[in-house]
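Omission of a single protein chain aside, the complex is shown with its protein chains in their original locations.
For chain A:
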Amino acid sequence: MAAPGEAATDLEVIRGKRAALFFAAVAILLGLPLWWKTTETYRAPLPYSQISGLNALQLRLTVRVTVVFTRESVPLDDQEKLPFTVVHEREIPLKYKMKIKCRFQKAYRRALEREEEALSLGSMQEAETMLAEPQEQAEGSLTVYVISENSSLLPQEMMSYIGPERTAVVRGITHREAFHIVGRRVIQVAQAMSLTEDVLAAALADHLPEDKWSSDKRRPLKSSLGYEITFSLLNPDPKSHDVHWDIKGAVRRYVQPFLSALSAAGNFSVDSQILYYAVLGVNPRFDPASSSYYLAAHSLPHVINPVESRLGSSAASLYPVLNFLLYVPELAHSPLYIQDKDGAPVATNAFHSPRWGGIMVYNVDPKGYNGSELPVRVEVDMVRVMEVFLAQLRLLFGIGQPQIPLKCLFSGPKSEGLTIWELDRLLWARSVENVATATTTLTSLAQLLGKISNIVIKDDVASEVYRAVAAVQKAAEELAAGHLASAFIASQEAVTSSERAFFDPSLLHLLYFPDDQKFAIYIPLFLPMAVPILLSLVKIFLETRKSWKKPEKRD
């Protein structure tokens, strides 16, 4: 009777063991993945490898230069080899992880009949208008005409000429090494009109190590889709001065032409305001020698902050604001002059602050006070003011004084105050800057995701990241192909998409969820469930070990 009973008990024991093992298996195979899956933060897949690839991207900027030879510019036997293409490539040495190579792709050709005719005209202006008419040059490209050595188109001592559009003229030479020399001159001119190290260094100023590039490299505004320009007239003393300015006319006459020339670089909006009782933050010092007041150079940084609170942030848009302030000093502090570092008064009586704007001090003509009672009516000379403000505007957009090579004639910009090649140069710089910014943003996002595991990546954020990566790659390709306009548009899209992904509020949804609170919730559930499973596992383990040991003892 005992034997079948024991057999039945053994069966029961084995069944119980199996059930316990099955529980453990279910808990591990089903429960753990389920728990993992339900508490996981959602992360759409991102192109991590491509993003890290962007970091080591090699930017190749191609400038297409068409060199056109007129009949007597170089020896005839040299001309017979035309047309052919020469590539002049060099690396731009910036301490930056992204390698930038600049290549001038020179295509040589012979002048057409019409061009010959134009270049044989008497003056540069006539030649230019005739050359410009039929042809439309692509953005970023240059055309250099090589004229004969003794052409009268240029003054005798000048070797080259840089025009307001994408054309330049170089004097040729009839020499054995003619080709070589002319080639060097062409490169010289092309570099002056196109990419230079300075321009790129200024564009990448934010991404370069601090020590190498001084602060004036950081002067230009950061690239953006649009800019707001605000002209403010500060009248701290309306009791004494009744200031009037014809800002409407000045904007229409001087600012709008400049901005419409710049319109490829972004949208611009202009407005103006008059602020009364707005004072500078610094008390001017009195200079008894000239019985005038002055602001020393070291105190200029303190001038801006108190004024800025009155300027009123631009409520209606998110674009960066450029402020231009015209300050009419109060009667008690006039005339007021700005001194430079050496203590000499600044000729323009103006200064600018990088990425912020400019301030000009406008002193009231002292003759106005004679005989008349306060307030004195002041009419602002807008030509004088706008000269300063437009020069500052150019600087703040990173369009510095052009660096003209020796023995080169520079025609100066047309009536807009901006040459077309300056605009091209700005677009080159902005494209590179945009690509760099987008790359940095994407890299930081990837790093952040690696570091913080609670960040959620939704599908729309992921698609923005993909779009940004594609746009960066497209911009790089277009730059390498020399298509400046489409490269610029692609780079803008890259920046927009990458920033939209980086600053998406959904990234932060689960950021604050500390571990100790998680365990406070899990333990009351997990502990009672885990203890029986663990105990029975331990028991099974002990019994199996005993049953393994028993046969050994018998032996």
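The criterion applied here is as follows: contacts are C-beta pairs under 8 Å (C-beta built on N, C-alpha and C of every residue); 3 or more make two chains touch, one makes a residue touch a chain; residues count from 1.
Operating definition for what follows: contacts and distances are computed from a predicted model.
Enquirer: Pick from "Proteasome subunit alpha type", "SERTA domain-containing protein", "Phosphatidylinositol glycan anchor biosynthesis class T" or "General transcription factor IIH subunit 3" the UniProt protein name of the chain that isn't shown here.
Expert: "Phosphatidylinositol glycan anchor biosynthesis class T"
Enquirer: Who touches the missing chain here, A:Ala278, A:Ile455 or A:Val469?
Expert: Touching the chain that is not displayed is residue A:Ala278.
Enquirer: Per the definition of touch given earlier, which of A:Ala20, A:Leu221, A:Val376 or A:Ala470 contacts the omitted chain?
Expert: Going through A:Ala20, A:Leu221, A:Val376 or A:Ala470 one by one, A:Ala20 is the residue touching the chain not shown.
Enquirer: Looking at the whole complex, which of A:Thr39, A:Gln125 or A:Asn305 touches the chain that is not displayed?
Expert: Of these options, the touching residue for the absent chain is A:Asn305.
Enquirer: Looking at the full complex, which residue from A:Pro47, A:Pro238 or A:Pro320 touches the chain that isn't shown here?
Expert: Answer from the full complex: A:Pro238 touches the omitted chain.
Enquirer: For chain A, which residues touch the unseen chain?
Expert: Residues touching the hidden chain, for chain A, are 5, 8-9, 12-13, 15-17, 19-20, 23, 215-216, 219, 230, 238-239, 244-249, 251-254, 257, 269-274, 276-278, 297, 300-301, 303-305, 308-310, 312-317, 338-341, 346-348, 350-354, 356, 358-359, 375, 379, 381-383, 386-388, 390-392, 394-395, 401, 412-413, 415, 417, 521, 524-525, 528-529, 532-533, 536.
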